[in-house]
Each structure stands twice: as C-alpha cells, then as structure tokens.
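Could you have a look at this structure, given as structure tokens, before my questions?
The complex appears here minus one protein chain, its other protein chains still in place.
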Amino acid sequence: MPSAFTRALGFAALLSCLATCQVDAGASDPQEFTQIERGRYLSVLSDCGGCHTAPGGKPFAGGRAIETPFGNVISPNVTPDLETGIGAWSDKQFDAAVRRGIGRTGAHLYPAMPYNAYTMMSHDDVLAIRAYLNSLEPVRNTRDTNTLPFPFNIRSVMAVWNALYFRAGDYKPNPAKSAEWNRGKFIVDGPAHCGACHTPKTQLGGDRADQYLEGANLQGWSAPDITNARATGLGNWTTDDIASYLKSGHNRFTAATGPMAEAVELSTSQMTDDDRTAIAIYLKSLPGKEHASGLAPIDAKVMTAGGAIYRDQCSACHGIEGKGVPYLFPSLVDSTMVRAKDPTTVIRMVLRGARSVGTRGEPTAPGMPSYGWQLDDRQVADVLSYVRNSGGSPAATVDPSDVARVRSETTARSD
Amino acid sequence: MINLRRREFLAGTAVLLFTAATVRAATITGRLPWAPNAGNPPPQVRLGPWEFFSGDEGRAMDALADCIIPPDAETLGGKDAGCAVFVDRQLAGPYGQQEGLYLRPPFQAGAKNQGHQSEKGPAQSYREGLAALDRACRERYGKSFAELSGEDKIAVLTALEKGNLKLEGVDGASFFAQVVKDVQMGLFADPIYGGNRDMSGWKMIGYPGARYNYLDWVNRHNERFPLPPVGMTGNAQWSRS
Partner (left out) sequence: MARKLPKKDVVIVGFGWTGAIMANELTDEGLDVIAFERGPWRDAPTEFPPGYMQDELRYRVRHELFLRPDQLTFTFRNNMRQTALPIRSWGAFMPPNGVGGGGVHWNGEMWRFLPSDFVLKTHLTERYGAAFLPADMTIQDWGVTYDELEPHYDRFEYLCGTSGTAGNLRGKIQEGGNPFEGPRSRPYPTPAQPQPFSHTLFGKAARELGYKPFPQPSGNLSQAYTNPLGLRLGPCTYCGFCEWFGCSNYSKASPQTTILPYLIRKPNFTLRDKSEVIRINVDRSGQRATGVTYVDSSGEQWEQQADLVILSAYALFNVQLLLHSQIGQPYDPVTNTGVVGRNYTHQTISSVNGFFDSKKFNFNPFIGSGSIGMCVDEFNGDNFDHGPHGFVGGGYVGQVQTGARPIESTLVPPGTPKWGPEWKKAVRDNYLSTVKPGTGVHGSFYSYRDVYLDLDTTYKDRFGRPLMRITMDLKDNEIKQNKFLTDKFAEIIKAMGAEKLAVQYRTAPYDITTYQTTHLNGGAIMGTDPKTSVLNRYLQSWDVPNLFVMGASAFPQNPGYNPTLTVGALAYWSASAIRNQYLRKPGRLVDA
C-alpha cells in the first residue's frame, strides 16, 4: 500500500530548507499543459498527496506525521511557497531529493520518502511532477520537527542505509515480457511504491528482497500478500478482480479499508484503466509462496465456539455460509486477508471495526462494527480461527495472545 | 472508546442532552464519519447490592417477583431470574427519574387518555408504593409483605389488583399493574440488564434471543428453530467447553 503507508517504514521526509536559498525556479515551464498534466498523473501514481497533506490541511502543504518504527517523520511542504515549500528549489535539487534521497543542503533524507522506489522514474518524470507542483497555489506552512530518537536523528546514518538498501537507477524494461507487464512492474516498484507496505522489512527498515510483496506488518495493520500465491495472495483473483479493487476499493470478494482505503482513494482509483490492468498483470505474474502445509489440527472446541459466535454475530452481513454479498460485504470464504499469515488486520477489524473506502465507482462505503467491547480475546481468536478454517484453504489458528497484542498495540491509536 | 467514556460519564452524572462536549453539533461533509471503537453498547448490570431499593424494599420486590412469576419445575421464578434486580437497576437509572420526558409545569390532572401527568417518576412511585404495601400488610397481618405466607401474599395482591385493598396515598391497583409490567419485562429483556438470568425467560417461551440471521429458516414452516437463545453478551456456546 502506497500513500500514508510509506511512512511506515520509514522512508521519507524531505529535508526542510531553512537556509538561505538562491532562487532558481527550475527549467520546467510551469505553463506547459502537457507536462503539468503528466506530472499530475505521476503524482497520482506516486500518491504524493497522501503523505504531503496533513489531516484537514491544504493539499501538498505537508505537516503529516509519518509513522515509522523508529519514530515520526513530519512530511514537508511541497507547494511552491518560496520560504516554507519547494518554490526556491532548483530542478536538480528536486530530482536529487525524489530519486536519490538527497536533500537540498546535501543531507540525506529519511527513507520514509520512498526514493528507493521513485528512483525508477526518469529524470523527465520527476521534472513533470515538479511542473505540476509548481502549478499549485503556494501555501505557507512550516513543519514541526521530526521525533526520531538517536541514532536515527543523525541524517548521515542514512548513508549507511543507502549503501545497504538503495540502488539508484531508472526502470530497465524486461524485453522478454509484455509492454503491459513492464508498465505494471514500473508502477508497482516505482511511483506506486507498493513494497513500502507489502514487502517485509529488515530491522533497519530495508526491503527483504526474498519476501517481495508477500505481506508485511506496519502501523498496527498487516498489509497482505499481493503475489499470486493461491492461499494467501491474489491467486484466486482475476486481473479484473484486481483492477476493480484498485479502481473502486471493492470487488466480488473484499473491500479496502485502513491505509489501503486511503491509497485507493488518493491514488489507484484515479489511475487509468490501462495502468490498473498493467498492475494486475504484473502482480499475477509473481508466484509468491504457498504456506498451507504443516498446520496443526484444530481443536474441535475452537471451531464450535467460533462457529457459534460467527452465526450469532457475523452472519448478519457475511452470511451463514461466509460468502458475504459481492461488492458490499466481503466473502470471508474467499478473502485472502482473512487467511493472511499475519492476522493483525483481521483481529484489528473485529476489535475496532473499520469503514471501507467510498469511491465514485462504489460509493456505499459499508462499515464493520467494533466487537472489542463484546468479545474477549479468546472469543475473537476462536471466531477468527473458525473463519480461517471454514471454506477455502485452511490457515493457522489465531491465538488469544495475538488478540491481546493487537488490542494493546492499537489502544492508543486514533485511526 | 470516546463513546464508552461518555456513557460512564452520563451514568455518573445523569446528564443526557446538550452538555457533554462530545455531543457537540458537527459538520458532516465529503465522507461518512468514522472512528474506531465507535458505538454505544449498554453496560452489563453487575450483581451486588441494591442500587435503588432499601433492604426492606428489595425483600418486598423479590417476594413480589416470585408471586408474579412463580418458580416451577421447569423455570426459575421471578426472584431467581433477577427480575427485582432488573427493576432496581432501571429505577436507579434514567427511567426512574423520567429523564428525557417533558417535566415542565403546570402539572394538572387530566383524562386517562391524556397520559401520565405527574412530577413523580417511577422511582418515587415505587418508594411510596412499596412503603404503603408494607404498611397495609402490617395493619392487616402484623407483618411486612415479604414475611407473609404464600397464600396471604396472593390474597393481598389479588385484592390490590381488584381495587379491594386500598393503599394509603397511593393508587394500589395502578401501582401493582406497574410492578407486574416491570417484573415481567425483567423476565424478557436482555440479560445484560440484570433480569432474564441464564435467559430463563427466553428459554421458557422458545425465543432464540438477539440473533440476526434466519435466512435458513424463513422457508422452514412449522419446524422448531434449533439454536438456543443468545444475549448481547453471548451464551455458553461462545466459550470453549
């Protein structure tokens, strides 16, 4: 999940520029419609507005706290305000920040800014984004300081991080693959920075390349496996299912909520149909891994208790058979999120409820109520174990301690 | 979470409208509102001492509950089903004080079909009614209502219902009708409110409780629905046995 999620691992904050700046509006022509429009679309693909807009704030004026495992990074103002935005930056400085993570003063950016993904964009792409940002109304907005603890508050540490995890360079098409596949891979790995949320991270916040897009845990959510793995990934989805999900936030199996709801709203729902299909074709080409083997047999008592809770509470919407109502209530039988190796998201949804995203295509935005007041940890675990093992492929049971962990980790969260 | 706190706050201060900051008017635009943990479920009544009744009143209520709903071989009586506890907690809450009702003067007597016209809420009616009932029993039998024999209790209540036993300062027949209604309500309300213990009222009649989905049964005519009752806080089946 791009958008607010990028924050997760950490990536990104442009260094604020408070020093004396020499005015250099850049070579891009702010009146050039084609370039501005291209830049606008690239900013949609890149979901710039997700991180660079504070809740309730002006678009692109920054100030949003981006959570990372190491502390909060505050997103900077990227409107063309001369003093507090990027109005005074040269194109070269802007390009260095977006694609190499080098701030205007030469200091390293935190990789909450996904320059490791954006590096796949071309110089021209970045100039187009710049042209688009320059066309916005300048907003004066000085950001608060980051709250990273030592040693992460020392930016030079990022040089080490870059040496470990950062590979600069434009996207190189794979000639053996179709144009659509290449376009999909470019968007996924480049501007849309899907791996920021969906690829597990090392302790230092770098991608675990061997688990590429296989799902990760961040900000109290588990981002699911989006490879073509059958049990936990998108194996049962058609490319149309994926494209529909990206377009409207809903498909016949499931609905987007949490950080992905924001990604759909600000980014994927505004992409072109061709680009959504390209993403789908690329994701369907990733084999992923099948995890189903070696599950311990399930205690029949867990299934009985979970089944009773399911019938009494969940079946109102998800149906007695667990099949839900297409585009309205997710099918728990078909949902891979339900079966994810890491059950954090489903636990969180049962405990705290969730609202699915409303889009032009699917405006209903149905919500899931909170059951945290009603079900204790063991009951939540049992109903989820029941759901994970009814229809579809079986998945590991959920332990009450998992529920206790999510309950305590999310207690103070407002999202 | 915010709402839960608000409930506690309201329960403690009996403020219902226009006060707490969280009930402020809001502008809703752009998207449907959402907050995690939103909701306003009722708090579970805790067993323990009476919250409204005095000890004497509580004893009288338990006795009344068992007269109105006598125990039998199959089902609990009103006392063991928690019906007096239910009434106690209701009287201690907003209902007892007529909270939310129109209580501006003048209070004038009117026709019955114009509705209740008194500053006195149910809490005060019970306080006066139970005291008057015990007084009447002491006068006639030298004992409080709870201390009467089963036969005498029935005789007193039958006379009260028919208007043959007058209570001092209280309309005995109306008061008893109110008690009957409230006690029976305690047998059939969700057990979260303190009555209907073990869902005994629901089991007795075959009501399957706070369920939501009968899609598999709407077309099965004249066949008994097989699942046991469930309350807002679940039932025994929700736990691993």
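As written, the chain order gives the labels A and B, with residue 1 at the start of each chain.
Assume contacts are C-beta pairs under 8 Å (C-beta built on N, C-alpha and C of every residue); 3 or more make two chains touch, one makes a residue touch a chain.
What you see is a predicted model, and the numbers here were worked out from it, not measured in a lab.
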{"item": "Touch criterion as defined above, residue of B:Q117, B:S149 or B:N164 at the omitted chain", "value": "B:Q117"}
{"item": "Contact residue for the chain not shown (choose from A:L82, A:A107, A:V157 or A:A316)", "value": "A:A316"}
{"item": "Sites on subunit A contacted by the missing partner chain, in the whole complex", "value": "313, 315-317, 325-329, 353, 355, 358, 360-371, 373-374"}
{"item": "Positions on subunit B where the hidden chain makes contact", "value": "16-18, 23-35, 38-42, 67-70, 72, 75, 94-95, 98-104, 106, 108, 110-117, 154, 157, 161, 177, 180, 184-185, 188-190, 193, 201-202, 204-215, 217-219, 221-225, 232"}
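Criterion: only the chains that are shown with their structure count from here on.
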{"item": "Subunit A and subunit B: spacing of chain centres that average the CA atoms, whole Å", "value": "50"}
{"item": "List of subunit B residues in touch with subunit A within their complex", "value": "4, 31-32, 34-39, 41, 210-213, 215-216, 227, 230, 232-235, 237-241"}
{"item": "Contacting residues of subunit A [partner subunit B, same complex]", "value": "299, 301-302, 304-305, 308-309, 311-313, 315-316, 319-320, 351-355, 358, 365, 367, 369-370, 372-375, 378-379, 382, 410, 413-415"}
